[in-house]
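Just one protein chain is left out here, and the rest sit where they should.
Order as written gives the chain letters A and B; numbering starts at 1 within each chain.
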Amino acid sequence: MSANTPAVDGAKLVRERRLNNAKKNWALFRSDAPALIGAVVLLFFIVIAIAAPLIAPASMLDVTQQLDVPRYAPPSLDHPLGTDDLGREMWVRILWGARVSILVGVAATVMSMLIGTIMGLAAGHFSGLFGGFIMRIVDFFIVLPSLLLAIVLSSVLERGVFTIVVAIGLTSWASTARIVRSQTLSVESRLYIERARILGAGHSHILFRHLLPAVMPLVLANTTLTVGGAIIAESTLSFLGLGDTSKESWGTILKNSMDVSAATSGYWWYVLTPGVAILLVVLAFTMVGRAFEAIINPALRSR
Amino acid sequence: MTDLHFENVSITYRSSSDRGDVVAVKDVSLDLPAGATLGIAGESGSGKSTLIMSALRLLPKSARLDGRVLLGGQDIRELSFGQIRAVRWAQASIVFQGALHSLNPVREVGSQIIEALEHHSKGTWTTPQKRRDRMFELLAEVNIEAAKSTAYPHELSGGQKQRIMIAMALACEPDIIIADEPTTALDVIVQKQILSGLARLVAERGISLLMISHDLAVLSAVCANLAIMRHGRLVEYGPSDDVCLSPQEDYTQQLAGAFPQIGDPESRLNPRTRRPAEVARAEPFTKTDEVVLEAKDLSVSFDTRRGRERAVRGVDLQLKKAEILAVVGQSGSGKTTLARSLLGLQEVEAGSQLFFAGKPLPRKAKELRAFRRQVQMILQDPAGSLNPKRSVYEAVVEGLKVQGIKDREYERVVGALAAAELTPAEDYLESIPQELSGGQRQRVVIAGALALDPQVLIADEPVASLDASVRGEILSLFLALKKNLGMSALIITHDLGLAWNIADTVAVMKRGEIVEYGEVEKVLSDPQHEYTQELLAAVPRLGSQSLVRNE
Partner (left out) sequence: MSTPTHDPHSGDRPDRGTDTATPGTDPTNPSPASAKGTADTAETNPAAVDMDEPPAGGSFARYFLRKLGGAATSMILVIVLGFFAFRMLPGDPVLKIAKERPMSPAQIAELRSQYGLDKPVIVQFWDYLVGIVTGDLGESYVYRKSVSSLIGEYLGPTLLLTGTAAVIAIALGLWLGQLSAWRRNSLFDKLASSTSLIFWSVPTFWLGLILLMIFGGTLQWLPTGGMITPGLDPWSPAGIIDVITHLILPVVSLVAVVYAQFLMIMRASLLEEMSEDYLTTARAKGLTEDEVRRRHAVPNALLPTVTVVFLHIGGLVAGAVTVEAVFSWPGLGKLTFEAIRGPDLPLLQGTFVVFSAIIIVMNLAADIVYRFLDPRVRRA
């Protein structure tokens, strides 16, 4: 844009409109009680995850230092969430587990969104052999459940948090790609894409100026929804023994509880607490994500 | 026999959004005596659809009805749900826009007709066999072969679907038929068949007909009485010919004026509008002999499910400087494909020759891009042609950006907007498409093309999706562009009246071929080809209930 005064005024107008939009969206979000509660819950878990070392030093997880703590102590004033088979406080484990679970959830989602958006855009925009090839790959990943592929990947790679992220990220992008693809196809059929072609635009102009901005809001809303799925996937992989056993995560806690048959031996707090933590966080992400989705697309408000 | 009265009807949609309640219909009184025909004309948002839906109590729960709707003397609000269900279709039925989604897409059309009979057997269609016989009888009435009863809606053409809708409406021998835009999205020739068929069937049976449309001419071709609605209010109401030919109200005059009377010298090269575009040049450009764009023996084929089909066959066409050429044809005639080929957006068959300014059309991507600076196209639907997320400035500047034109960007944009008569241009720069009216959006699209300083504009149905009152404005803009800038334009349309309004020359296309090509006056006043004659005859004329009386 040139340095003309009226044009600058225009930029201001744009800024005002964006600000107004943001205000309107915030008002919409605020009026959605579940989403607000979700946001608060998320904030809470993120804060405790970051502050875990301050609240409960890592030594509290060291088994050798818990010799005088009763094992399998049910929740009480002394042990708010009970203790596990090695005398560790459940609340400390949940605290530290939040770090890995949320980190893996977010990191895997970012990876999956990147791949999904690129593949979805490519599948929707390009035609001919290349488009068909991309489409085939997307279809393949849509049909095969990501958990199965993630199991395979994480069992052949070195155990570790990074492996889990890669295993989930590499396998869970198909649903994003599907959404992005159908949105791309629908935008692609709009006249303004045809108009851009008439004006002389090439692939890159259409992809980055029209298609990407059109799918971005959808991708962002989907991101929030996907984090929940990724956290569940992390817990599942850890539960199957594919996680990093040296690091606390909610899935690892559940695996430990399974190893000591906590469910059938009456140590209910051992099973319940990590699950409730997962439920709360996933539900919170889902609520926030649905609110985003509703803001972007009023027609979806019913879903 | 049943009559229908609207007495001081107001309909309000309660809305929880900040816009508050929306008044869709305000204090409308209309009468439809038994056996009468009444048309309600109005543009989108006039409340005409809401009004007729109230006749059978089909409004959504959020709508509140004040006043009385009397069907056969009964206030429909006093009927129980069971009673209103019995009244629906048996006493009054509706012909919806069959071309859209009014038929269930996953059920055979025959069974959808039978379903109506099952609910209102009226002691006549009591057995499945009798209902089947009745269904075939109805199909025969509307000229649909019996075999089509097992077809699904998507297997039928728009005209066929509309006939099915009419057969369905007739099924239970109602006293009143309400037709909701029955021919929108159909071609003129099919439109004529549907309308005259409907008019005949209704007249034979003494059924009263209530028809709504945005198209005054369509209504006046069938209905004896006409009502004009605007913003939920009744503007004018009276006998068809009075309303059309000597309208009293401003708005009616505007609506009636929007329909060109082909052959009427007053509207020749003079689209009627209250906002004519300004011609600034002292000596306006007129058609020259310098050929800008030319097609020789142009053929285009597609692979379709039916095999390879030729959409354009051996077309020869010349567009001269400062000429407006109208290519007229029905949908499927290949006119859009022709336009796309002229822009190099479409693969053409070997042997086809395209020239711009005497040189063959380039084939390489880079040269094509440069060529598109010279030849621009306006698409049919301005709402769809603009990215809803981008401002007017961004939309107009897009062409400059992709063409790599960097100097005087701001001036070019403002200049183009001014040329498209969107003034003062500065006020619109940061608007987004949703904030503009249909006509304004079309001006933005035109400005986007003008920003590149093209020599040729190709426009695909530039006014088809605009309200009638805006039509004249945009057409007069095309004329002004020709006169002021010496621009050439090729306008694709289904509307012969458009050609009469602005074009120098007209080419009539049928099934991919140009069947008649020449000066507008000559072709339209003395058509040589049978198809041109047929098209001309099918154009509904204002007033005189032409379709009913001619049959």
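Convention: contacts are C-beta pairs under 8 Å (C-beta built on N, C-alpha and C of every residue); 3 or more make two chains touch, one makes a residue touch a chain.
If you're wondering where the values come from, they're calculated on a predicted model, not measured in any experiment.
The shown chains contacted by the absent chain are A, B, with contact judged over the whole complex.
Screening B:24, B:51, B:103 or B:325 for touch with the missing chain picks out B:103. Checked against the full complex, the one of A:52, A:119, A:164 or A:232 touching the unshown chain is A:232. In the complete assembly, the contact with the undisplayed chain comes from B:333, out of B:225, B:240 or B:333. The hidden chain makes contact, of the residues A:110, A:147, A:260 or A:296, with A:147. Among A:20, A:59, A:76 or A:265, only A:265 touches the chain left out of the display. On the side of subunit A, touch with the chain left out of the figure occurs at residues 123-124, 127-128, 131-132, 135-136, 138-140, 142-149, 151-153, 155-158, 178, 181-182, 185-186, 189, 191, 228, 232, 235-236, 239-242, 251, 254, 257-258, 263-266, 268, 271-272, 274-275, 278-279, 282-283, 286-287, 299, 302-303.
For subunit B, the list of residues touching the undisplayed chain reads 53, 56, 58, 85-90, 93-94, 96-97, 99-107, 115-116, 119-120, 152-161, 168, 185-187, 189-190, 302-306, 311, 330-337, 340, 346-347, 379-381, 383-384, 461, 464-465.
Quick note on the criterion: only the chains that are shown with their structure count from here on.
Partner subunit A is touched in their complex by these residues of subunit B: 343, 345, 365, 368-370, 372-373, 376-377, 379-381, 384-387, 389, 391, 393, 398-399, 401-403, 408-410, 426, 429-430, 432, 445, 448-449, 452. Contact residues of subunit A toward subunit B in the complex are 1-2, 4, 6-7, 10, 13-14, 17, 190-192, 194-202, 205, 209-210, 213-214.
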